[in-house]
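Before we start, here is the structure in question, set down as structure tokens.
A single protein chain has been removed from this complex, and every other one stays in its place.
For clarity, chains are labelled A and B in written order, and residue numbers in each chain start from 1.
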Amino acid sequence: YLSQPHTVEVIGVSFSAGQPKEGCEVGPYLMIKAGILDQLEKLGWVVECPDALPSYEHLQPDEEEEGKYGLLKNVEYVSRVTEKIHHKLKKAAKKGHLALTLGGDHSIGMATVSGALAAYPDLGVIWVDAHADINTAETTESGNLHGCPVSFLMGIGPKIKAFDWLKPTLKPNKIVYIGLRDVDAGEKKILKEHNIKCFSMHDVDRYGIGKVMEQIYDYLGRKTPIHLSFDVDALDPSVAPSTGTPVRGGLTFREGHYICESIFETGRLVSMDMVEVNPELADDEVARQATVNVNNI
Amino acid sequence: YLSQPHTVEVIGVSFSAGQPKEGCEVGPYLMIKAGILDQLEKLGWVVECPDALPSYEHLQPDEEEEGKYGLLKNVEYVSRVTEKIHHKLKKAAKKGHLALTLGGDHSIGMATVSGALAAYPDLGVIWVDAHADINTAETTESGNLHGCPVSFLMGIGPKIKAFDWLKPTLKPNKIVYIGLRDVDAGEKKILKEHNIKCFSMHDVDRYGIGKVMEQIYDYLGRKTPIHLSFDVDALDPSVAPSTGTPVRGGLTFREGHYICESIFETGRLVSMDMVEVNPELADDEVARQATVNVNNI
Partner (left out) sequence: YLSQPHTVEVIGVSFSAGQPKEGCEVGPYLMIKAGILDQLEKLGWVVECPDALPSYEHLQPDEEEEGKYGLLKNVEYVSRVTEKIHHKLKKAAKKGHLALTLGGDHSIGMATVSGALAAYPDLGVIWVDAHADINTAETTESGNLHGCPVSFLMGIGPKIKAFDWLKPTLKPNKIVYIGLRDVDAGEKKILKEHNIKCFSMHDVDRYGIGKVMEQIYDYLGRKTPIHLSFDVDALDPSVAPSTGTPVRGGLTFREGHYICESIFETGRLVSMDMVEVNPELADDEVARQATVNVNNI
């Protein structure tokens, strides 16, 4: 699916307004400082990183510009930033580059998945996360948009005018979750109604990660291009302690690795984001996770 | 098997005379302080806790009342307390309540299993433990009764007059162990002679916890009501460090979770005890383990 020579385009998103805690806007800087670009080059990739650490603060709306959408916070701001990223990603994907987005909070999933879908309409999404991130303006209790990207991508819940740019092109049968263990009641209802495929930690224990991945490939189809959205809180807090919303009982380092390697081995990975990385998280750990997808060239 | 509305009856047993170390008598207090009752209510249970933290010290016999039974220690005392609990549990089970017993040391397994058997004669028992707890008055080297409840429940070994109240109603083919890794030579002989089903840690590694549980349900039968006896020392010391007799190489947090959730999902869990919890063990950990059985309502 990628063009020759294999090129990875690194898109840094120093942005954290999709959730309340300061920190994950430093994620891209940390991953790059930890050597991720060098590692990618050593693995044989052409690395393009035109603008790894752009600031998005100039897009922050004035208070009066920021719309009111129930509990939802920073709607206008998140919309402006994710729209920018959406176009960057779409452009990279259309060139046949592997788009590697370094977050930032998970609200940017709206940008990355929609951008990749614009280039690959039959895209399958593998969403690795402790959470389902499928709340809507109606179901959210926190109002943080990093808990909502999947519903926005699918067009579930009330229309939000600020997100007019975002076409709901993700079908419920084109996404699979891995690692769920902290899902809100409202989210459970949505997942059930839309018959969305989930592999909770319970399922990872039941089947083992090897069989989970096989089931996912069978489910999405063996020819579809793949976007991997990797929220580091999917990992156990003992592995990745410093993320905004850690939950016990998560993936081991080896399972996180396995997922990335396994998807890369399919030869169908076209886009990936690594999100919710927080400064206190050990640098080298993050870099390893982020680059593991290219370990087996 | 349970009556409507689903009701859990919490039976605290602040008792530790089945073993020599002070501490595990504080277990029920810690679990309740950590919020277990609230958690159960939030999960939709009617919680009955008529007398969560009764003291049993008034039952302690004078020295001359305490019988002599070889090496066995505190026989009369343990008998008096477990007889009380036996009746409490039987009553709760006959009402169709889920009996949730918070220990205390594992000698109370004599009370909980026999009480549940009185209400459900075809009960199957799943005993999660690093140890087999099947020593007799003849095989015990320590004399601690928390290492003997299973033999007493089966009527194996010399009759102990003080336990006349305890009818040996547990059949060897109605119990299955998970997590064994420190079994005495005398116990190994008993397990073999009586052909008792064991899944050691070696077996958990061989099959994976998912397949172990399936084999257990096949073995016990797919219709039998289930008592779960969960000794926290089944967990790895890195997960549950503060228990009287920790042994390396134990269950992970996720596997402990999985066992409880899986049994609950069968819809046949009628009684459960959580034992050998010691004050230094992190509060929230214990509470989570204890309540995990009801996570998936």
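Here is the rule we go by: a contact is a pair of C-beta atoms (placed from the backbone, for glycine too) under 8 Å apart; a residue touches a chain by one contact, two chains touch by 3 or more.
Since we're looking at a predicted model, the values are computed, not measured.
Peer 1: Out of B:Val150, B:Met201, B:Leu235 or B:Ile259, point to the residue that touches the absent chain in the complete complex.
Peer 2: From the options B:Val150, B:Met201, B:Leu235 or B:Ile259, the contact with the absent chain belongs to B:Met201.
Peer 1: For the chain not shown, which residue from A:Pro20, A:Pro61, A:Gly96 or A:Gly208 touches it across the whole complex?
Peer 2: Answer from the full complex: A:Gly208 touches the omitted chain.
Peer 1: For the chain that's not shown, point to the residue among A:Lys161, A:Lys189, A:Lys223 or A:Arg254 touching it.
Peer 2: In the full complex, the listed residue that touches the missing chain is A:Arg254.
Peer 1: Take the complete complex as the reference. Which residues in chain A touch the chain that isn't displayed?
Peer 2: Answer for chain A: residues 208-210, 253-255, 257-258, 261-262, 288 touch the chain left out.
Peer 1: List the chain B residues touching the unshown chain?
Peer 2: Considering the whole complex, chain B reaches the absent chain at 201-202, 204-208, 248-249.
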